[in-house]
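Sharing a structure here in structure tokens format.
One protein chain is absent from this view; the other protein chains keep their places.
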Amino acid sequence: MLKQKLKKEHLGLLFDKLKVTHGVLGPKVENGVVTLAEIDAHDIPSGYEDHQQPGGYRLIKGERPEIFSFSIGPDSFKRFLQPPLREVFAFRRAAGISITRPGAEQRPLAFIDMRPCDLSALKLYDRIFLRGPVRDPYYDSLRRDSLVFVLNCLYPNDNCFCPSMGTGPEATDGFDVALTELSDSFLLEAGTAKGETVLAGLPAGEVDDSDMREKGARIELCRKRIKKFIRAGELPGLIYRNVEHPRWAEIAERDLECGNCTQLCPTCFCNSTYDALGLSGISKKSYQVSGRRMRKWDSCFSKNFARVHGGNFRPSRRARYRQWMSHKLAYTMEQFGLPGCVGCGRCITWCPAGIDITKELEALKSAR
Amino acid sequence: MKRPWIGVFKFTSCDGCQLSVLNMEDELPDFVSLFQVAYFREAGDMPLRGRFDIALVEGSVSTGWQKAQIIEVRERTRHLVTIGACAAAGGLQALRNWADIEDYKRLVYPSPDMIETLPCSTPVSDHVYVDYELWGCPVNCDELSEMLGSFLLDRKPGIPAYSLCMECKRKGVPCLLVAKSEPCLGPVTRAGCGVLCPSMERPCYGCFGPKEGANIGSLLEAFRNAGFSSHECVLLLDKMNTYAFREAGTGEGRF
Amino acid sequence: MHDKSIPFEAAIKWIKKETRDTATYALKVKSRDIQKGYRFIPGQFNMLYVPGIGEAPVSISSAPSDQDLMHTVRVAGDVTTALSHLKAGDVIGMRGPFGRGWPFEETGGLDILIVAGGLGIAPLRSVVRHILRTKKMAGAHSRRMLFYGAKTPKDIIFRNEFPRYREVFEVLLTVDRADPEERWRGETGLVTKLFDRAALDSLRTIAFVCGPEVMMQTSVRELILRGVPEERIFLSLERNMNCGVGLCGHCFFGPKFVCRDGPVFRFSEIEGLMGIKEL
Partner (left out) sequence: MKRVFSIGYLSRVEGEAGITAEILDGKAVVRARVFEAPRFFEAFLRGRHFSDVADFTARICGICPVAYQMSSVHAMESIFGVEVEEPIRQLRRLLYCGEWIESHSLHIYMLQGPDFYGCESAWSDRQYLPLARRGLSFKKLGNQIMTILGGRPIHPVSVKAGGFFKIPDKKTLSGLLPDIERAYEQTLEAVSWAASLPFNDNDWDWECLSLRGPNEYPMNYGNVSSNKGAEKPMADFLEDVREYQVAYSTALHAEIKTEGPRPYLVGPVARLNLNHDLLPPEIKAAIRQCGIRLPMTNTHMGIIARSIELAYAFHEAVRIIKTYEMPGRPSACFEPRAGQAVWITEAPRGMLIHHYEIDGEGLVKRCAIIPPTSQNLGHMEKDLNHFMQMHMGEPANVLRKECEKIIRSYDPCISCSVH
């Protein structure tokens, strides 16, 4: 596949080209945090460093010479491909039922710095929403037209553990184009024909062996900087063997059940669909109602998530936390053949109580 | 469909929640055509008579005569819904519950003996059975409309009992607690306001009361780690929903 | 193909009240095209939709060969209450059929034992009627048994159909309790009590079980005690369901999607999960 280099000062040209056809999503600083938004090349917060720890995040202007000098923020592709709240259809019930689906008015999306961990999550999303018994038409249409630029990582944060999950810091497949930031330029490697088309027409530099060596060395350096790891080889057995471990109850004491982890985890996909209506949708004739059927992100931490007639299947916080972690680290593999955790560390950073999934996993190993 | 009779009642409060009914401007015409507004002092001159299919009750119970009145409202009402933090949790005025009421009277009134009031301001549910509580200081108009619509259609209102953080993350607001160590009550506060404060870059101060199963102890631990004293932590909870937050924190009214 | 995330219209043909809180609804899919392509197997369910209220998963209680597509629903909450206010001619939304049904293909040459508790009879009625209606199937089993337990005689669903079932099945009924004036002549006690009455040939038995979770657990225990192989015990589980097609996460039972991998499970597949509390 096509490989070429792009001078750093030409990054804007890539944006210009993409913007003609796509909404270009990339990193931007908002409120002291790197978030994902439609951006221009100059919005990239180059030179910023993010310092992450369990329950903590700080962005500072640092010394790193790279443009992509920071790691991941809270947001991921899922906000865009499977939005937090969307209309499934509008309904009207009178003598019969009429259903109107919203028009697909959205521009195709280009993700400009999807990281390897998130790319793995995207692969999982594809399995869930495209390869299951029923395909999600909304996701399908957006995903089909989107362009994925994976950015191989140079600077992990202290909560990253992608090597443990086999998802990073380098992406090997599943992208349209892979970017690696070298000292003087970007190395662009097309992964699909779609990717090649995008590269065509950009001012291209030859790629030689030394570039490939530099890429290797940089990624290797990144790998060395990663501090956290889990023994993924022990999964899912470790979880299955320890469903009644006393640790679950201990975590429940700290667990806020705020749901931040599930909302930000790039693989969490739980959602709820409901009929939204206001008074204006109700007519005086009791059988006439109109409204919108909405789908929103939900979470296994919501107390009523597993509620049925006669009770709640997971009434305790302990059970809900266990459900979450088991789903991430054990069930997803069984359900979709891919790990449910990609090692991005978001759930660790953005947990206000600082609960660290890797530490909790370690604790499950200790004697009961 | 028979138009259900609705009554709007006020106890100790700021009137903001009943004003929210009038603030549903776009839906007000539907409201008055779908419901028979049979009692709503703030909006109309109607005698109190008959029975109500649904009553919206604003305000906390803080005087002796209110104790009797809320029982009367309950007896007249099929489906009693409280609106707002005062009715659900006693309101800001429940701060008196942790102080001496006689001191309070003296501080405000030249002749404190002329003032009749109870030592505590309490939620409606401490006095009568409540069918549904709509939280918020003030309630959110969309939730109000959802609740009224659900009543008409005989279904449970689609109003979440989970945390504000859920809404906050859906909205894509960067977390203030994690990124700025600001004492945000989001993790223990019920969703519903539409993430007003974090969107304004200020920490949530808990208008919508404790979410179901709020883990107050753990959040305060996080605040202490961020450098807040225990006293400051208590003051953070001691706002419009002080009574409910303290109860959620310890399972009882007092720490 | 019809998009399975969008409900289609189904008209209520008739409603039959079964018990105090349960009724059977015969539905007719309005679109010819969808109706033509609509195939299900017993044990599968549909999502029934009352716009403005919501959706509920409901098993199909008729056989594929039945003329009418039936659902037997008990009032439990919003949607089921709204359904109970409807009348023949009204239109609701429907999606389906979803899930894995009962494995008929495995029953050949075996003794088929159906164990139902309460409303759990609904998806199993589909099986019973299917056997009743397809002559070929009727000869396929060496023995057919139907054990059914209800709370009181008044709660027995499809009571008037049991005489017909008896033509092909050995039917044993039990109730938790019966008032004297009801002149109940069957058993009283739990369904599991019936296992002693039937002298199962355990190695030749294949069991389909559906009912409240506790009832299923004790039934399975009894069956295993009597030597019925775990691979031949099938259960239909109930969980909260939102999408019905494996995209929402509400129905997880451990790693299983009840909507997609079930609702009918082979006991040996879920044995490890059954005993875990709050899974």
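Here the chain labels run A, B and C in written order, and each chain numbers its own residues starting at 1.
FYI, a residue touches a chain if its C-beta (ideal position, glycine included) is under 8 Å from a C-beta of that chain, and two chains touch if they have at least 3 such contacts.
Just so you know, these numbers come straight off a predicted model, no measurement behind them.
Participant: Taking the whole complex into account, name the chains on display that the unshown chain touches.
Facilitator: B
Participant: Consider the whole complex, including the chain that is not shown, and state which of B:E42, B:E72 or B:D154 touches that chain.
Facilitator: B:E42
Participant: Going by the contact rule already stated, which one of B:R76, B:K169, B:R190 or B:K239 would touch the omitted chain in the full complex?
Facilitator: Only one of B:R76, B:K169, B:R190 or B:K239 touches the chain omitted from view, namely B:K239.
Participant: Would you write out the residues of subunit B that touch the absent chain, in ascending order?
Facilitator: 10-20, 22-23, 25-26, 28-29, 32, 37, 40-46, 62-63, 66, 91-93, 95-96, 99, 103-105, 107-111, 114-115, 117, 121, 137-138, 193-194, 196-197, 199-202, 205, 207, 235, 239-240
Everything that follows uses one rule, which is that only the chains that are shown with their structure count from here on.
Participant: Roughly how many whole angstrom separate the Cα centroids of subunit A and subunit C?
Facilitator: The answer is 39 Å.
Participant: When the C-alpha atoms of subunit A and subunit B are each averaged to a single point, how far apart are the two points in Å?
Facilitator: Spacing between the chain centres: roughly 36 Å.
Participant: What are the residue numbers in subunit B that touch two or more other chains?
Facilitator: 153
Participant: Subunit C: which residues touch two or more other chains?
Facilitator: Residues 52-54, 77 of subunit C each touch two or more of the other chains.
Participant: Residues of subunit C touching subunit B in their complex?
Facilitator: Residues in contact with subunit B: 52-54, 77-78, 81-82, 85.
Participant: Under the definition above, what is the set of subunit B residues touching subunit C in their complex?
Facilitator: 153-156
Participant: For a test of understanding, state which residues of subunit A touch subunit B in their complex under the given definition.
Facilitator: Residues 30-33, 35, 55-59, 73-75, 79, 84-85, 253-260, 263-264, 274-282, 284-286, 289, 296-299, 301-304, 317, 349-354.
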